[in-house]
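Here the structure is laid out as structure tokens; the discussion comes afterwards.
Just one protein chain is left out here, and the rest sit where they should.
Chains here go by letter, A and B, matching the order in which they are written, and residues are numbered from 1 within each.
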Amino acid sequence: MISPHAIVETDDIGEGVDIAEFAVVRSGASLGKGVRIHPHAVIEAGVRLDDGVEVFPGAYVGKEPKGAGATARAVRFDRRVIIGRGTSVGPHAVIYYDVEIGAGTLIGDGASIREQCRVGSSCIISRYVTVNYNTRIGDRTRIMDLTHITGNCVIGDDVFISVLVSTANDNEMVTRRYEEGKVVGPRIGSRVSIGEGACILPGVTVGDGALIGAGSVVTKDVEPHALVIGVPARFVRKIGDEKL
Amino acid sequence: MISPHAIVETDDIGEGVDIAEFAVVRSGASLGKGVRIHPHAVIEAGVRLDDGVEVFPGAYVGKEPKGAGATARAVRFDRRVIIGRGTSVGPHAVIYYDVEIGAGTLIGDGASIREQCRVGSSCIISRYVTVNYNTRIGDRTRIMDLTHITGNCVIGDDVFISVLVSTANDNEMVTRRYEEGKVVGPRIGSRVSIGEGACILPGVTVGDGALIGAGSVVTKDVEPHALVIGVPARFVRKIGDEKL
Partner (left out) sequence: MISPHAIVETDDIGEGVDIAEFAVVRSGASLGKGVRIHPHAVIEAGVRLDDGVEVFPGAYVGKEPKGAGATARAVRFDRRVIIGRGTSVGPHAVIYYDVEIGAGTLIGDGASIREQCRVGSSCIISRYVTVNYNTRIGDRTRIMDLTHITGNCVIGDDVFISVLVSTANDNEMVTRRYEEGKVVGPRIGSRVSIGEGACILPGVTVGDGALIGAGSVVTKDVEPHALVIGVPARFVRKIGDEKL
């Protein structure tokens, strides 16, 4: 049912779509079958929601990145978003333009995903996780509450990143200049697990199947299947099949 | 005053209730005397707001947990919420179904409290604090900004938890399977204080009156009235009545 109190400018709407009161769906948005839009959600032009997508109250899909003035980095983006079948976009989540998200993924309350990001299928991007520009996240990867994923970062499949984990690419912290080639986020392999409160420094590579202890500060590359712990994180032992 | 621009489906509304423009109050919600609902708030069916509750713009009370697909855990909940007399629900806060909150509690901007949680009276659950499923929080406990409280966790009375503290129950981090009995959050006694940026590991018990230093990583149980500090946290000394 489409509420008479919603603003619906598009007519590219599948069967069984539900749009609640005070939602805004702009001209040029496309809604698959059975899509459900809760009150106060905003869906901008160029957004494609596949069949069965649910968008919770206050979520905002299709935000234009703002680069004016204060940011060091030129902003490039396409004015489109694709959200896969059955994916759920939590209340007050913000999905910027030029984002693609796979099927069956859960975007938590207030999670914010910036331009040029690609997120796989069956992922969890939990509450208030912020993902910066131009980052790739694989399939079945879970990123828990209040964690920050930096820009220019690559994360594999079946990864678990716990709560309040920080990642950075800000070598600019020192130079104060944004130089594209020098701003590199971590490379995190597949089947990696990262404990709560860990910090991963810019440019670090974490090998497949590695395990990073809670509260660790990872300052250099981590070998595949290595367990590292501490500040700075040190190698403890190789871990085996119990993780699989 | 009830705005003609609000959607108000219930008639279970006390005297002196104020409902602002573009708020949505569903059939089956119950509002006590003097309740104040700001613009764009959404109150779902089965929610009881006691006398004098104030709900700020964009807050969402009565969210259905989404367990489909991506989450490992079956989701159980009752379709009701009870919010006690005089409690304040901040802008964009999200209260899931099957939550009870006591009287005179302050829920901060964007705080998010999941199903099966119980929060006491005169608490502060501050800005962007996320509380996971099935957690108990006592009375007069203050949890500050951007802290995460894990699921299956118990927190006593008169506790102070500072900003950006992480707690976890994710031994599943290693096994990758959700086994109900093995997922246990910390047990935090009464009158405990936890400093900013601390990490508390799964299953740890923190005794009454203990004090945990800022940035500590607590990997094992803490005795009552102990001061612990460091990575990993080590016992420093017993603390006495200055805390009372």
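Convention: a contact is a pair of C-beta atoms (placed from the backbone, for glycine too) under 8 Å apart; a residue touches a chain by one contact, two chains touch by 3 or more.
A quick note: this is a predicted structure, and the numbers were derived from the prediction, not measured.
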Worksheet item: Thinking of the whole complex, not just what is shown, which of B:77, B:97 or B:128 touches the missing chain?
Response: B:128
Worksheet item: Which is it among B:81, B:146, B:168 or B:183 that touches the chain not included here?
Response: B:146
Fill in: Where the unshown chain meets chain B, residue by residue
5, 20-22, 38-40, 54, 56-58, 86, 88, 90-92, 104-106, 109-110, 122-124, 127-128, 140, 142, 144-146, 158, 160, 162-164, 193, 195-197, 211, 214-215, 230-231, 242-244
Discussion item. Using the document's contact rule, name the residues of chain A that touch the chain not shown here.
Written reply: 7, 22, 24, 40, 42, 58, 60, 63, 66, 68-71, 92, 94, 110, 112, 128, 130, 132, 146, 148, 150, 164, 166-168, 170, 172-176, 197, 199, 201, 217, 219, 231
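By definition in this document, only the chains that are shown with their structure count from here on.
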Worksheet item: In angstrom, rounded to a whole number, how far apart do the mean CA points of chain A and chain B lie?
Response: 24
